Each structure stands twice: as C-alpha cells, then as structure tokens.
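Sharing a structure below in structure tokens format, with a few things to ask.
Only a single protein chain was left out; the remaining protein chains are all shown in position.
Let's turn to chain A:
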Amino acid sequence: MAEGVLSAGINLEAFAQAIAAIQALRSSVTRVFDCLKDGKRNKETLEGREKGFVSSFQESLHSVSRDLGELERLSNLVGKPSENHPLHNSGLLSLDPVQDKTPLYSQLLQAYKWSNKLQYHAGLASGLLNQQSLKRSANQMGMSAKRRPKAQPTTLVLPPQYVDDVISRIDRMFPEMSIHLSRPNGTSAMLMVTLGKVLKVIVVMRSLFIDRTIVKGYHENVYTEEGKLDIWSKSNYQVFQKVTDHATTALLHYQLPQMPDVVVRSFMTWLRSYIKLFQAPCQRCGKFLQDGLPPTWRDFRTLEAFHDTCRQ
C-alpha cells in the first residue's frame, strides 16, 4: 500500500513535467504555423526576407523536435497509469467524482470481497464434505475423480424393463401396499406407493436408486394442478413431515450399490411397517403420543415403533 502511494507521488511530479512539456510542444508547433502564415513579409530585401524566413522556420522546427523529444522522455517516466492500480482499468472508476449518483466503485469492491470470501468458504466446505461422504455409489471417499465415472454406469444404466420387473415383484410381495409406476420425465421412474389407508409415498427413482421420497396423508392431494405427481410440496401434517424425514434417513441407511434391487426391497419392507403408524405404541415409553406426535420412527432392523426422541 505504501509503495503504491510512493509511486503515485513520483508519477504526479512526472505528470506535471509532462503536461508542461506538452504545453511547450503545442506552443512551438503554433509558432511553426505562425511563421508559415506570416510568410516573407517584414523584411526589406528579397534575399534578406528569404534568408530570415528559412532560418526562423528551421529554428521553430528544431524547437518542435526538441520539445517532442522531451515529451517522449517524460512519457517513459510516467509509464502506464492503469498498470500500477491493483484493479487495473476498473480502478479508474474510483476517479469518478460523482460518487453519489454512480457508486460503481464501492459496489465493485464489495462484490470483489464477497466473491473472495465465497471462494474461501466453498473451499472449507468441500474439505469438510469430503470427510463425511454420503455418496451412495460404489466409490467411497479416497477414490480419484478420474476413476469414478467408470464404476457408475454399471448400476445407473439399467434397462427400464428390468426396473419395471423389480418394482412389480415388490408390488406383489406386499398385498397391503400398491405401487403405481410412471415415467413422466424420460427414463426415470416415479412410484406412487399407497400403504393401506394410512399414507401415500411418492418415490423418485434414478434407475434403481431412490433419489427422493415424500410421505403424505392418505387423503392428501399428491397431484399438481396439471395432473402430474407433485414431487416438491410437503405434507400439511406434522406427522407425515416427520415420516418423510425418517424415510430420507432410511434411503441413506439402506445402501448396497452392487445390488440396487435389494435396496429397494429393504426400503419398501421398512416403509410397510408404517401400516400401524397410528396403532402402534412406542416400544420404549409405551405411550402413543409425545409432543402431539405418534411414534414416527421405525427401527431399521427390527421395524419396531419408537418416538423420535425415544430411539437410541
């Protein structure tokens, strides 16, 4: 910073000299043209006139070239002002005298600071996230980015027919559960699972991986106004919002990348235990309600019902 101020001081001096040099150059150029304009008058003899004119013209031309040489020398001293500024040409915005009307420079500085900070935080976040990998693909952490794309296609690209078969087999496995498969957007399947008269689940699949689930009440609307499955809005009831959270946890729990069909089957088996959502008391405290909610948690292995705070 001090260096910048110093160099600016030197520059100011050189600038003043350069401006003086420009003025000198302009005046000498003016003299050349004055001399040309005046011509050969003011002299008595023709020879004297001619001689005087040539010498004065020569002299003024000399002074022009001298002044030009001086200016060139000074301009080297001054250097390019834009290069000295840390923000390059945008730094010139700070010279704008009407700050109030166009506060571009301060905004620019703020944006610059902000983007610096963003980059810093993003770096930190990516470091942390790499430690806590939640990837459901075959490659866990420590794998290089180059190797990852090789393994993915094996489980992600499955023929739709195979997916249909797996889903219909699961559908037949559980009589109280009806699964309706649709493909509204390309090859990715969406499942509408109706569990008894208790709840409805929207399952968004990517090949045989479950990407997202939303649990809603049996009598809640699961379609948008256009008649499509509504995969974004959550349930109006707290109990189903809680079950949605638990179902998302289950998606991360059940993972077996080499056998995606087993994962889907385990998830559906777990989901089926919600048929007694309102009927099963908590296995720990023995009550139905805690903070107004029934036992919304189902153990991943035993499928027993617990309140969210009663589970271990």
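Simple rule for what comes next: a contact is a pair of C-beta atoms (placed from the backbone, for glycine too) under 8 Å apart; a residue touches a chain by one contact, two chains touch by 3 or more; residues count from 1.
Heads up, the rule we're going with is that contacts and distances are computed from a predicted model.
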item: Chain not displayed: protein name in its UniProt record ("COP9 signalosome complex subunit 8", "Negative regulator of systemic acquired resistance SNI1", "Sec1-like protein" or "Mediator of RNA polymerase II transcription subunit 20"); value: "Mediator of RNA polymerase II transcription subunit 20"
item: Sole residue of A:Val64, A:Ile170, A:Val198 or A:Val264 that reaches the chain not shown, by the stated touch rule; value: A:Val198
item: Touching residue (missing chain; options A:Gln23, A:Asn76, A:Ser182 or A:Gln238); value: A:Gln238
item: Where the missing chain touches chain A, by residue; value: 197-198, 217-219, 237-240, 278-279, 281, 287-289, 291-294
